[in-house]
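Shown here: the complex without one of its protein chains, the others still in place.
A and B are the chain letters, set down in written order, and residue numbers restart from 1 in every chain.
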Amino acid sequence: MDTQWPRWEVFKQDAPGKPHQAVGSVHAADPEHALLTARNVFARRPQAVSLWVVRAEEVFSWTKEEIAQDPALQGGATPARGLRPTSYLVFRKTSHKRSMTFVDHVGEVQACSPQEALREALARFRDAEGLAWWVVAAEKVHRSDPSQETVESWFAPAKEKTYKQQQYYTTVSASRPKRRGEDEAFGEGCAHC
Amino acid sequence: MPGRYGVPTDPDYQERLAEFEARIRRGEKIEPGDWMPEEYRRQLIRMISQHAHSEVVGMLPEGAWITRAPSLKRKLILIAKVQDEAGHGQYLYHAAETLGVRREEMLEALLSGRAKYSSIFNYPTLTWADIGTIGWLVDGAAIKNQTMLAQCSYGPYSRAMVRICAEETFHHKQGKEMVLLYAHGTPKQRAMAQDAINRWWWPALMMLGPHDKDSPNTEVLVRWGIKTKTNDQVRQEFINEHAPEILAAGLSIPDPELRYDEKSGNWLHGPINWEEFWQVVGGNGPMNKERLEARRRAHAEGAWVREALQAYAARQQRAVAV
Partner (left out) sequence: MKPLVKDALIAKLTTLADDEVILAHRNSEWVGHGPILEEDIALANITQDELGHAILWYGLRKELDGSDPDRLAFFRDAYEYRCCELVELPKGDWAFTMLRQYLFDLYESLWLEAAQQSTYPPLAGAAQKIIREERFHLQHTRAWVERLGLGTEESNRRLQQALDFQWGYAQQLFVPIPGEELLVAEGIVPDLVPLKARWLEQASRHLQNAGLKLPINPGYQPTSREQHTEHLWSLLAEMQSTARWDPEAKVW
């Protein structure tokens, strides 16, 4: 039987102070390999300063619809007796707007189970309506090295690979190729979207 | 993670279907875990995996020219472009995986010949100008589709498409830049560009899919917000954008019936050779066998590599356990 290796969800932080966002997943064999792979797949272009990876099975997810249909998930958290609470990272999506990322990291809660972590999160993060929630035990998350040297080595070189940016090409007029700098200003996104 | 998939025999199917369609009309995204008709899921898996396969097979005709790119800059650009295609395949397999299908299964379907992929990649790349032309015309056609799919009602597919669109625009522009440069270049460059346009124009029109009347899935796909335009609408948009640009560059288009229609504002085209399209889709295009063979070989030759890393990971886990 073929193996494509386990799947790891990837969270990318675009700049210091911004939340880590779910950008997609990679197939990789082990945590270190998953981080290297995430860098190769999701930081081919700027911007990134940090990556987290977690095995897909370690992610607990609920949509608004699922929560609405499960009364046990609403209302405040009721800590299970006898279990030691641990840290869970909470991620949330709040908009139906078109986007290339899914849930954003909103914070951390202490809980004895993913379900309890979700209840805690629903009670705590009320500034916007959650359309989808992810809860991940903090100890299951593998993070890229935050040292300046690694950040430079992993993420800075992409900024100089300008040939991957559509702004590099100057082809607005079909009858005459333009010189660089003559082109209209395109944003970071897709000119067609 | 997969949610509940409704079938018409469920007692509450009609009621839930009505809620589901109302959500789509309100512009809400359907996310993994939400209720959805089994047929919605099936259509998405079919479309997304075909799309992923197309990206992966699509690496081959262009990748073959990396070693022959005529300048360091073009070589760099082409590697980045083919790499993006691997990335796009990767994003799309991810989107399909959220529907509970595994990448192993999807690859097996591709390699066994059961799964389809875009007809366009079963044509050969004969000269360097094909690389520019694929960027301009083939990626130009693909972007039309992808821009539409970025609006798709299924969240993971839509997000993959937004990411892909942002990168694909580079593909389109580098191709267009290249062909325009050759159109104004030496006589040999110019002839090579024209030859490439002659060979890729019709396949580019075909890759946008059969006419609406021969496209049985379109109606339900539009109703469920998977597609928002029909094949013929997208094709017309593509022609309206590209035909005048090709002609303005002093190149010709191999369609004697092509003309601008003042009344509709559209460029009207002559009949498409659908017999050729169905032959290619059916496995009889010039490159079908070679493309699949190349994928199978890479997959087979990579098996020991994938096993090795799996064995290493298992050993590490045992070490941690001890």
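Here is the rule we go by: contacts are C-beta pairs under 8 Å (C-beta built on N, C-alpha and C of every residue); 3 or more make two chains touch, one makes a residue touch a chain.
Note that this is a predicted model, so its numbers are computed, not measured.
The chain that is not displayed touches the following shown chains in the complete assembly: A, B. Within the set A:Val26, A:Val54 or A:Leu131, the residue that contacts the chain not displayed is A:Val26.
From the set A:Ala68, A:Leu83 or A:Ala156, the residue in touch with the chain omitted from the display is A:Ala156, counting the whole complex. Listed here are the chain A residues that touch the chain not shown: 4-5, 26-29, 32-33, 36-37, 39-41, 44, 149, 152-154, 156-157, 160-161.
Summarising the interface, chain B meets the missing chain with residues 56, 59-60, 63-76, 79-80, 82-83, 86-87, 89-90, 93, 128, 181, 185-186, 188-189, 294, 297-298, 301-309, 311-312, 315.
Everything below uses one rule, namely that only the chains that are shown with their structure count from here on.
Chain A and chain B have centres, each the mean of its CA atoms, that are 25 Å apart. For chain B in complex with chain A, the touching residues are 1, 3, 27-29, 31-35, 73, 76-77, 80, 83-84, 87, 90-91, 94, 97, 102-104, 107-108, 143, 147, 150-151, 155-156, 158-160, 162-163, 165-170, 172-174, 176-177, 180-181, 184, 244-246, 248-249, 299, 303, 306-307, 309-310, 312-313, 316.
For chain A in complex with chain B, the touching residues are 1-5, 7, 23-27, 29-30, 33, 41, 44-45, 56, 59, 61-63, 65-66, 93, 96, 98-102, 131-132, 161, 163-166, 168-171, 174-175, 177, 186, 188-193.
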